[in-house]
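Shown next, in structure tokens, is the structure this report addresses.
Missing here: one protein chain of the complex. Every other protein chain is in place.
Moving on, here comes chain A:
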């Protein structure tokens, strides 16, 4: 399972798609560089970051800190 497959696994969730205005097609056609609306982009970026740090084998604490840092950068 590639990292992109795992990211897609998260974003295939219908509840999250509805909340962040993502369509099933958006997710199905997703690539590593796809862009979406602002809110969705933040979420997709966060999920990518999470998959990346977890699959790299970071500890949960380190991974959690990385996600917070990522959002601080993205949202500020």
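By definition in this document, contacts are C-beta pairs under 8 Å (C-beta built on N, C-alpha and C of every residue); 3 or more make two chains touch, one makes a residue touch a chain; residues count from 1.
Note that in this section contacts and distances are computed from a predicted model.
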Hidden subunit of the complex - UniProt protein name among "assimilatory sulfite reductase (ferredoxin)", "Multicomponent Na+:H+ antiporter subunit F", "NADH-quinone oxidoreductase subunit K" or "AAA family ATPase": "AAA family ATPase"
Chain not shown, touching residues in chain A: 1, 9-10, 13, 15-16, 19, 42-43, 46-47, 50-51, 53-54, 60-61, 63-65, 67-68, 71-72, 75-76
